[in-house]
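So that we are looking at the same thing, I have put the structure below in structure tokens.
For this view, one protein chain was removed and the others were kept in their places.
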């Protein structure tokens, strides 16, 4: 059977990426030292292609994915997967990205009722070459929702203040693995009040008052997380974005910050 | 050239709907007696099919759409479009649905600054047959965003109250045309505070305090709109939904109500 | 602490639905007699509300969800969950809806390579009252993607034919439980060719030729499924929609059919 993927090409240029995107696949992942999320994730898997290769043999990506459904957080098992993809698909460099939702059991602050809180996460890993040197990059992060209360509204109003859902994303590189739950905890400690999946009236009162006592702009949330991550020696790079779905406006307030701590 | 659409079929059953969905097309529409929105809308256009017709000749839908880019709100021009589709496509009954965003210039309550506020709308029209009687149905509505402040949170907290974006939808049938702007106005008068596209500090103070003085559950918003539409003689049927993107929970509070006022 | 949800209301009208929507929660579900999907689902949970109740005590929904993460397909465990919600939340009638993705291991037709194929599903259940009679309704279904090849394009072209992804939805009521995998199998047998998650060249050749030998309009797919479900004594009601993301047009061809087989 003819292999068109290996036939001659007319336009001799390499490709930065060739592969598959929007692959749905089951994963099992430790989000803390005691909690595992089982879910269906969305993967993008690509390789770099040289100027002589017409097309790549894509079915290998899926075989490798199939053999690696458990993302073993503690031991950094992503690197060998990338090496396997590179070898099997015959690419020059590899790009691996996975998005998924995960859940953490949370306890309401006063009633102590427990239920599952949803978060989303991204892992991005790549293998590149520069001056014949292999460069491996591994970046991961969490988007969590929290409540922010507007400091301006509080200061100028005779009573109350507008507050809203804020979506905060922290992506980072680290020299030691950091559980996704720890990143979610960090975000929730820097908003005006965390949000809980189950809330009784005693919790509602507590959260309402806490948020009023701790007002935050989108800018403040980004800066608060900055201060915390600057103090964390495990973190070598981070990106923070904070997007407040403002309850007095039809669009979202936004702040963003990116820090390369160590050249590493 | 063979016309497969008119060839014999094996399975002799009529279809409730056959046609095209997700058609993007430019429209021009009067949203009030003085404001026109020009935008790109999304259409679903279908007909009923009898048990002898294999497939329908679909290109006619697009020709007819092309000839009717201006949706003339005042004169109810949808009916002749449906009749034209039915005749040209040779269907039994017609289904017409269009979704689009529209904008209304709004003035901030205190600073009087003006800018454009976004809304979304749906028009659904159909032609059916029952006992050889033609039944024409025409339904339209608006989704608007407003601010709701939680009455429970206000009552139990020593100070402040949680508040959030609420998305309220009103769909209705009427015996006289009602402008989309009027429906948007109705929704905004029944939330805790309208949202404005441009807000100065004096407006922010006003909106914060107004919302605290007028707390509303999702249920209250639906009921408030109910009371208003029951009093409106033009309205013969309505559906209201109110969805609060709660700022203390990761999911949305919801209330829904549907009223057939007159058999009409 | 004041209970505002139980305070007097001004506008005395019942609500068709009040509750929570867009709740993310983990589920575990048997999709066939040997395969389980673990994933994060999205729930809508509502009750009907009488004209004297201002607001409902919503946290109970989440407690009940928390106690019912395993959706036990074989024994129809949804009914007792609805009864529990109705009692705990003090509603009049209950509405339960859950959407989720699930995966089935599929084998490529020639190479016999195995990988996971994604599908999506919906379960809708409700409890209503009419003339003091309780009416329990339970409906479920699958959306699967398949390949359809256009019969018209094949007939009029000297060679080849356009083909595309089609998204087919079957929702049904049954007097015996039918596994989601069985519904997915049915859909895949009625398109021009099933789609597989892993495909070698021998499979690609097979699928290409199979689709050309078995051309189908969106209308044909709906009618083919109609014929199959009419013959299935377990099925008492069904809805089929077939949406082809046409590869020669920027919008989708669509066909829909709904059959109430038995008054049941």
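Chains: A, B and C, in written order; residue numbering restarts at 1 for each.
Basically, contacts are C-beta pairs under 8 Å (C-beta built on N, C-alpha and C of every residue); 3 or more make two chains touch, one makes a residue touch a chain.
Here the structure is a predicted model, which is why all the values come from computation and not from measurement.
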#### Entry: Contacting the left-out chain in the complete assembly, out of C:64, C:161 or C:259
C:161
### Task
For the chain that's not shown, point to the residue among B:128, B:200, B:214 or B:261 touching it.
B:200
### Query
Taking the entire complex into account, which one of A:70, A:110 or A:156 touches the absent chain?
A:156
### Query
Since one chain has been left out of the picture, which residues of chain C touch it in the full complex?
117-118, 145, 147, 149-150, 152-153, 156-165, 193, 195-197, 199, 201, 204-205, 207-209, 211-212, 245-250
### Task
Against the chain that's been left off, what residues of chain A make contact? List them.
1-2, 4-5, 9-11, 13, 15-24, 44, 46, 49, 54-56, 58, 151-152, 155-156, 217-220, 222-224, 226-227, 243, 249-258
### Summary
Touch rule applied to chain B and the missing chain gives residues 1, 3, 24-26, 37-40, 59, 62-63, 65-66, 101-103, 113-116, 118, 197-202, 205
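Note that only the chains that are shown with their structure count from here on.
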### Query
Could you state the distance in Å from the CA-based centre of chain A to that of chain C?
29
#### Entry: Between chain B and chain A, distance of the C-alpha-averaged centres to the nearest whole Å
35
### Summary
The distance between the C-alpha centres of chain B and chain C, rounded to whole Å, is 25
### Task
Would you pick out the residues of chain C that each touch at least 2 other chains?
1, 24
